[in-house]
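One structure follows; several queries about it will come next.
Of the protein chains in this complex, one is absent; all others appear in place.
Chain lettering (A, B and C) follows the sequence in which the chains are written, and residue indices restart at 1 in each chain.
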Amino acid sequence: MITAPPPEKTTPNYLNHQHGLKSWLLTGDHKRIGILYLISVTMFFALGGLFAALIRLELTTPAGDLLESNQYNKVFTMHGVLMVFFFLIPSIPATLGNFLIPMMIGAKDLAFPKINLLSWYIYVLGGIFTLYVLLTGGIDTGWTFYTPFSTSYSNGYVIAAGLGIFINGFSSILTGLNFIVTIHRMRAPGLTWFRLPLFVWAHYATAAIMILGTPVVAVTLFLVVLERGFHIGFFDPAYGGDPVLFQHLFWFYSHPAVYIMVLPSMGVVSEVISTFSSKKPFGYTFIAFSSVAIAVFGFLVWGHHLFVAGQSIYAGLVFSVLSYIVAIPSAVKVFNWAATMYKGQVRLETPMLYSLGFIGLFTIGGLTGLFLASFGMNVHLTDTYFVVAHFHYTMVGGALLGYLSGIHFWWPKIFGRMYSQVWSKVSAALVFVGFNLTFFPQFLLGYMGMPRRYHVYPPEFQVFNVLSSAGASVLALGLLLPAIYLTWSLKYGEVASANPWGATGLEWQTSSPPIAENFEVTPVVTTEAYDYSTQQEVVHVG
Amino acid sequence: MTMEPKSFQLFPESASNFAPSVDGLYTYMVVVSAFFSLLVGFLIVYFAVKYRKKPGQGIPAPINDHSIGSMILEITWSVIPLALSLVMFAWGASIVFHESRPPADAINIYVTGKRWMWKIQHMEGAREINELHVPVGKNIRLTMTSEDVIHDFFVPAFRTKADVLPGRYTTEWFQPTKIGDYHIFCAEYCGTKHSGMIGWVHVLSAEDYDKWLAQGSGEGSMAEQGESLFNQLGCGNCHVKGGHGRAPNLYGAFGTKVDLSDGTSVRFDESYTRESIIYPQAKIVAGYDRIMPTFKGLISDEGMLKLIEYIKSLGDPNGVVPGKTLTSEPSDIQKSGQMAVPMSEEKPQAANKSTASAGTSANAGRQQ
Amino acid sequence: MSDHNEQHHIVPVPVYIAVFLTLIAMTWVTAWVSTVDLGHLNIFVALSIAIFKASIVILFFMHVKYGTRLTKMIVLAGIYWLILLLFIVMADLWTRTWMGVPGR
Partner (left out) sequence: MASQIVQHEHSSTLKHHFASDAQQLDAATIGMWLFLVTEIMFFGGLFLAYFAYRQAYPAAFASASNKTNLWLGAANTTVLICSSLTMALAVHAASLGKRTLLVLFLILTLLLGGAFLGVKAYEYHDKWVHHEIPGAHFECEGCEDAGHAPLFFSLYFGMTGLHATHMLVGFVLLVIIIVQAARGKFTAKWYTPVEMFGLYWHFVDIVWIFLFPLLYLIDRSHTGLK
């Protein structure tokens, strides 16, 4: 633990109260760890995005003219592995969650600061394994590692990649563990469960999934590594092993994992919509409980990834009906967000634009999920571009837009600077348009039957692929802009006030950037969450 | 190939009995989804415009909390979507039950996936690679397996697909309704040339199909080829007609329920046949000894299919509807006290021709 | 926040000894029972004894009996999710032959 030095006179905060690389690499401060995560997660996102660009570039023509088949397979595998395990899963929880949860509940830190730092190092270690795979020749299994391809036939570095993800899993587990203990035991006096911000509820549900699901995928990939390394059979049909068992174990985590990605975004959106409507979220308890319901029911639906895989159709039907039930809490959230804006005082600042974009895209992502949840429909659509479009609508349109919304919302709090309002709105618009252009055509491609993970494809699919690639370049531009204006703002941005958006949560009641211990005195909460009548100290920027 | 690709289309060809019902469900879902997308989109845009505060006016004054929740609304927007989606579930379930029950009169065709090609065997003996000739208007049943990794036999124009697994059999059936040529895609990622594991279904008129079949392969029907394999392997030394041998009777046995030595029973189907050949000791028929040697690595996946087809052809499987069981005939089964394994000494070369991948073929069939 | 002041419940040593002796006895009972042919009941007996042994370890050695409600809920959640994983996948395996069509 770093013990804070006596406060200096010159507005000390968590960024400047200690200096030097060591003060960052050995920090126990959840805010600094959040920033370490922010940096590393952004690097992996950029890398994953580079692979995405290669994929779209290759698919502009039906023939395989840019990459060899083997290279293409490695490119989409690396795109998936990096984006899923090293960007989407840690993105909001490990950066914004890490930074904000203790502040939102009026605590000085997470319950276990050293474990928090350890989780970042584990993440980096897992990342190093994955980068090693990347540099030494890649891996071509797809991010799903299906056996027996991964164990017996792949010519990629399955063992190193499997270990990388195995290791990375523990980072996720430790983060989740820290969150749950912190939310249970570190809340400020007076902060009851139903006074918690919805962001915290969403992260509580996320953390529960991390703890319950991650170990299963960890042990599964570990078995794959053992099977590949020592040729002993766990899933190998040569010994009577069952590859479908691998898929069960894999999706037991990897389906709930999409809720790890999207629930925190929902938390962000709940905060942002309320703040920029200056209104308590409509149906607070319903939004809160729907997060928990998604986490619980989310564990009962993994089998809809196995409808055509050789699973019993009776199991498939149960998974199908349960998948519809998990859709309801998501619908509840969407309608409650819309209702929150009703008779609100809506300000279309950048975070709000991203959040509104989230609602629109997530709605489409969720609704197309209904197609895939229907067993009969799924038989035609699974393993086609329809699935690719669907999960990008939830993962990019959902998780990524929520992440960007959150970054724009709390940027002034984290760094004490404002960014360009003009450029950020341009970027939000480009991302929204580019995203839809990229992924909407893929729904149509999917219904026409274009299978996913195809390097070359029949010429009748080209029109939509060209549209998609064109959209991807707009999307790429939209995503590059924030990197520029946000970095620029660190030095040249207008100094932000403590509460530039007129938001409620406790995190806005301390200075921007916050002091090392978050609060001068531990706050005592006496009002309900989102009580806009108690707003003081309001400075508008923009 | 034979088909002129269309440059622009929104729906794939509709060429099987399943296509209309899947398209119908799809249309229903598109309408429901479009309605809700537009509703949410409209509400958001409408509220954002109507209640918008212009920038520069500062943070608005707090408003009355007159709309912070409504149980009636919450129930409404939970129940209506749930009801609409349960229709999707039920509709989809009815389609999938249809897709899971191949009619008894279906023409059996066998598919073996191998990186990166589809090998297809017709009962009459014709064999083809990456092409499948079928007659229009007849029910077709595919029994599929893989020599290596998981593949998936997908025909978009038929709106159906199923994974093709190593060491197991999966089933897919359809009735082509329109003469023409349609894509076969491998839809489960299977390695380097996954996107090259494609082919064509040629749906022919009945006359054209008969003509095509008549070209034949010159190797006899699958059952005949299976029989010669059966004899080469010496199976008949023990598996004697009428059950006088050291091994269970195979005549008329396919599709029946078999009682096992551990008190359980199993349906004599493709997977059980395969398992019993590769792992003969996994499930012992009640009253017999563990004397059968393994044929693991000696029979290719295609050879296995021929043996299965031969065993199916033994005796009359009439009226054997998958899922129904016939009673086995205990009078046909005799106890055997013999011990030795009368295997012919030379391993048959024909069956042994394949391949390094034979070692990976195994049975993951999981009868109880 | 829970004001949880009884920091430690000190369990009397005789309780530990009693639990210990039960565990040892059960170990040899389960080993002996396995040699008696009970057909399909063997595995149920073996698992029941194991669950009983695990329960008394959790309750007494691990102090869950004296722990907070939250601790109990966490333990139950872990067990519940484990059963969920085991049961649902086994249910798939059990029903794979019902349709009588390979792969369905």
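Keep this in mind: contacts are C-beta pairs under 8 Å (C-beta built on N, C-alpha and C of every residue); 3 or more make two chains touch, one makes a residue touch a chain.
Here the structure is a predicted model, which is why all the values come from computation and not from measurement.
Peer 1: For the chain left out of this view, which of A:Thr130, A:Ser171 or A:Thr220 touches it?
Peer 2: Answer from the full complex: A:Thr220 touches the omitted chain.
Peer 1: Can you tell me which of A:Leu15, A:Leu54, A:Leu163 or A:Leu177 touches the chain that was removed from the display?
Peer 2: Once the missing chain is taken into account, the touching residue is A:Leu177.
Peer 1: Touching the absent chain: which residues on chain C qualify?
Peer 2: Residues 1-5, 7-8, 10-11, 13, 16-17, 19-20, 23-24, 27-28, 30-32, 34-38, 42-43, 46-47, 49-50, 53-54, 57-58, 60-62, 67-68, 70-71, 74-75, 77-79, 81-82, 85-86, 89-90, 93 of chain C touch the chain absent from view.
Peer 1: Since one chain isn't shown, list which residues of chain B touch it in the complete complex.
Peer 2: So the residues of chain B touching the unseen chain are 262, 278-279, 281-284, 290, 294, 296, 362, 364, 366, 368.
Peer 1: List every residue of chain A that touches the chain not included in the displayed model.
Peer 2: 1, 3-4, 107-109, 111-113, 115, 173, 176-178, 180-182, 184-186, 211-216, 218-220, 223, 226, 230-234, 239-242, 245, 248-249, 517, 522
One rule holds for everything that comes next: only the chains that are shown with their structure count from here on.
Peer 1: Approximately how many whole Å separate the CA-defined centres of chain A and chain B?
Peer 2: Each chain reduced to its C-alpha mean, chain A and chain B end up 36 Å apart.
Peer 1: Which parts of chain C, given as residue numbers and ranges, touch two or more other chains?
Peer 2: Only 93-94, 96, 98-99, 103-104 qualify.
Peer 1: For chain B, what residues touch not just one other chain but two or more?
Peer 2: 100, 162-163, 165, 168, 170, 366
Peer 1: For the complex, give me every residue of chain C touching chain B.
Peer 2: 39, 93-94, 96-104
Peer 1: Inside the complex, what are the residues of chain B that reach chain A?
Peer 2: 5-12, 21-22, 25-26, 29, 32-33, 36-37, 40-41, 43-44, 47-48, 51-53, 55-60, 62-63, 65-70, 73-74, 77-78, 81-82, 85-86, 88-89, 91-97, 99-100, 115, 148-150, 152, 154, 156-157, 159-163, 165-168, 170, 183, 185-196, 198, 279, 282, 359-364, 366
Peer 1: Enumerate the contact residues on chain C facing chain A in the complex.
Peer 2: Listed in rising order, the residues of chain C that touch chain A are 1-2, 70, 77-78, 81, 84-85, 88-89, 91-96, 98-99, 103-104.
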